[in-house]
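Sharing a structure below in structure tokens format, with a few things to ask.
All protein chains but one are shown in place.
In this document, chain identifiers A, B and C correspond to the written order of the chains, with residue numbering beginning at 1 in each.
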Amino acid sequence: MTLKIGVIGTGMIGRDHTRRIQQVLAGAEVVALSDVNAASAEAVRKDLAPNAKLYDTGEALIAAPEVQAVLVTSWGATHEPYVLAAIAAGKPVFCEKPLATTAEGARRIVDAEVKFGRRLVQVGFMRRYDAGYVALKHAVENHTGAPILVHAAHRNPAVPEAYLTPMAIHDTMIHEIDVFRWLLNDDYVSARVLYPRNAARSHTKLRDPQVVVLETQKGVLINVEIFVNCAYGYDIQCEVVGEEGTAKLPEPMTVDMRLGAKRQSTILTDWKDRFVASYDVELNHFIAAASKGGATGPSAWDGFAAAVTSDACVLAQESNGQAVAIELPARPSLYN
Amino acid sequence: MTLKIGVIGTGMIGRDHTRRIQQVLAGAEVVALSDVNAASAEAVRKDLAPNAKLYDTGEALIAAPEVQAVLVTSWGATHEPYVLAAIAAGKPVFCEKPLATTAEGARRIVDAEVKFGRRLVQVGFMRRYDAGYVALKHAVENHTGAPILVHAAHRNPAVPEAYLTPMAIHDTMIHEIDVFRWLLNDDYVSARVLYPRNAARSHTKLRDPQVVVLETQKGVLINVEIFVNCAYGYDIQCEVVGEEGTAKLPEPMTVDMRLGAKRQSTILTDWKDRFVASYDVELNHFIAAASKGGATGPSAWDGFAAAVTSDACVLAQESNGQAVAIELPARPSLYN
Amino acid sequence: MTLKIGVIGTGMIGRDHTRRIQQVLAGAEVVALSDVNAASAEAVRKDLAPNAKLYDTGEALIAAPEVQAVLVTSWGATHEPYVLAAIAAGKPVFCEKPLATTAEGARRIVDAEVKFGRRLVQVGFMRRYDAGYVALKHAVENHTGAPILVHAAHRNPAVPEAYLTPMAIHDTMIHEIDVFRWLLNDDYVSARVLYPRNAARSHTKLRDPQVVVLETQKGVLINVEIFVNCAYGYDIQCEVVGEEGTAKLPEPMTVDMRLGAKRQSTILTDWKDRFVASYDVELNHFIAAASKGGATGPSAWDGFAAAVTSDACVLAQESNGQAVAIELPARPSLYN
Partner (left out) sequence: MTLKIGVIGTGMIGRDHTRRIQQVLAGAEVVALSDVNAASAEAVRKDLAPNAKLYDTGEALIAAPEVQAVLVTSWGATHEPYVLAAIAAGKPVFCEKPLATTAEGARRIVDAEVKFGRRLVQVGFMRRYDAGYVALKHAVENHTGAPILVHAAHRNPAVPEAYLTPMAIHDTMIHEIDVFRWLLNDDYVSARVLYPRNAARSHTKLRDPQVVVLETQKGVLINVEIFVNCAYGYDIQCEVVGEEGTAKLPEPMTVDMRLGAKRQSTILTDWKDRFVASYDVELNHFIAAASKGGATGPSAWDGFAAAVTSDACVLAQESNGQAVAIELPARPSLYN
């Protein structure tokens, strides 16, 4: 039984997910495509899904009878209406981050799904499917004792001029925000941002690096270095300190070489390579759950919590080292 | 376009490949199953491939019109006739190791494929698809300079009583035999076996550990420790020493923990976990090539070369440290 | 020419330094000993320095004509008067930390030495002589580019009940306070302390762990985890993030073992073992400089700066996450 998927948005990530479904993963096929740029949709159809039908609008695609599940990989501002439409149609929907561009928008999706009565939404927080984070979570739950501290870093070699201070939260730290809630099985209560001097490679509209300090309900203190002009590579670090010991996120697999008086191994420079395998796994999970009419993994509630936390972090960026409170409403039972 | 595959032999590996095709990989489905134990085939059909047809014999399955490609995962002694039948039928065939139980048998397959005129056979040497070996080969071809030495180890925690000295070659070292030919792009000219004292956990009919020394046409000296009662884990090591430096096979990804006065990480104990991801990749490659009517990757010639080398190694095991020559006939142009 | 040293205070560290001078290092001998507990001094004399003369008071020892240089390894509260007396006598003096129990006391020593007109005091901040920190400083000055962030941890397996929150600064973090000023060639401008929940092994009068955040004049942001009930071992971590890349303090040398499905190496549990080699080096430097009538290495000014910083950190411990300013007077030219 093959799941029939419609893809809304055929830019880089929409094309890549289509390739994944058509050429890599079992159990699904792309039967419908839509993009504001019709030529883009046509190109993806031609290259990857010759049997797919093109739709003028995402709404039409969602409504199409042959479409059993929806991928929303369009421009961020359009995520909310498409996801709401999919819920209204009772169709499982995978939505790339952000679930919505505001916490209120994410909340509307949560409310709609709760009203519908069963999970339909999976948000594209792929790190939860990364083998390294999964192994780290296993270590934390079985070996380190209850977590007390997390030391993390998210480093990018460089960013374009258009990358401004708040994007360090919305575009970069958003992944840590979600994955640490999942890793620690916890929620945030406050955020604080501390700055060293600006890096020489940064510019006047970007404070870089910055250290975001999160506090959780269970009392864990998390510090995350965000450094998007670190020059040397794309590097994700995470160490959990628990009652009995520590555990570190594995490094990507590398060949240890000895050359020219140096022991050396390669560091990735492109973020797309760092978690590439986890995209396959997240979509495989989506296909499995959607084939049964539902959804698992990162939920609309997780997307909402991430949005609320991001807003607090951005406020904290302008709060001169003061802690900003993070308050979530009661969690609907659908998400327990 | 979905490749229709028939699977001959539904034991552990046949079942696992069926699961892979049905639930993990895109582009293929299992449409036919056969096993000398009909109940086994029926169980796999029921659990994993409900639409597959059962055949009484492998020959009947190969002949079935709906079968476009064949997986041979039956008992080793039956590999040769099934592969020959698939070649005769002009159908792409993936054959688990060994390609044949004798070098002569492997040679008959090579001859049949050469006569057919185009590659149809892929042998199940999955290490060539392991991300670690692929990265090592890249390092050797781009960084270390021309190889001169290889130091390797293949360690198993334990083996059953039925495991005898020659199985250290046929069942264990066979993987190194193939993967080093590919890694070095070279052929062997001699084999030598040296023994330390027997490990206490071994038994009288098994010399364990042993060190196999291979020499290549290009003059590379390879020493491989085979130790199948090493107690501590399943561990595969490989270091290449070249003109400019060295490169090591990556360790499996692990979480570095600090607990109880020890820095520690987990070592695998089950060989099935070590190269698990490479099975997906090798079958993905088979599906891609077979969908175009052919085969790529480890060839019948590679299977033949491995068989000839194994025979020499087993002879060397009884040769008191003397080198045994390895001679291959001229390589048919089909395999260049 | 052998330097004649008098040792005031023959407890654990005084005895150990005496052993070092008598049995390990060239160029010096212990000719005088003094301790409030005369039996202790006599025992050290008998065991390690049979030719040494015993003095009733530190003052008498300092005044003794045969004493060319002084080691102050007595109880902390007595350091200031002994160091002042040594300066008054014009004799080089090595003083274990703290230089004085208050910043004012350390200031008095600075003033006395400045008035004397040349350096006589070396403070026992041995980490500056540790081969690991020396290598890290070399990397920071030659490879990483200008420092921007430092992530550090100082972990102890356990502490006695008498260890209270301020001791995390005075007894533990004091080493980081000094070594980072030296490592970064910088001074602090503020301190902040953040707390996660208390570790289960801690007690009500000890907040543990804690994260101390220091900011420097050059704009480096330093976060130091102090965790004195970490259970698993004595562990010192330090990573410097600069404009071009990062550098990490080396781990202590260990044997990598593979045993029982674990890759493992030993973590130290006793702080005395961690920097044991650096004690030899610091005293060797003291002997070399004192033989020429002066002192090098960690100065009275460094001891004063450490005292001022410690006071600010202890204040910050009670300041609810607010930054506490650190202000040093102008540095006397003697210390440039």
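Brief remarks on what is shown
Note that in this section a contact is a pair of C-beta atoms (placed from the backbone, for glycine too) under 8 Å apart; a residue touches a chain by one contact, two chains touch by 3 or more.
For clarity, every value in this text was computed on a predicted model and none was experimentally measured.
Note on the undisplayed chain: of the listed residues B:E29, B:D111 or B:E225, the one touching it is B:E225. Across the entire complex, the residue among A:M1, A:A39 or A:A261 in touch with the chain not shown is A:A261.
Within the complete assembly, residues 157, 231-233, 235, 251, 254, 258-269 of subunit A touch the chain that is not shown.
Within subunit C, the residues in touch with the undisplayed chain are 21-27, 131-132, 135-136, 138-139, 143-144, 244-250, 253-260, 284. Listed for subunit B, the residues touching the missing chain in the whole complex are 145-146, 148-149, 151, 153, 192, 194-197, 199-201, 209, 211, 213, 215, 218-221, 223, 225, 227, 230-232, 241, 243-246, 321, 323.
Following the convention adopted for this analysis, only the chains that are shown with their structure count from here on.
Located most centrally within the structure is A, per distance between chain CA means and the overall CA mean.
With centres taken as mean Cα positions, subunit B sits 38 Å from subunit A. Taking each chain's centre as the average of its CA atoms, subunit B and subunit C sit 58 Å apart.
Residue positions 231-232 of subunit C are each in touch with at least two other chains.
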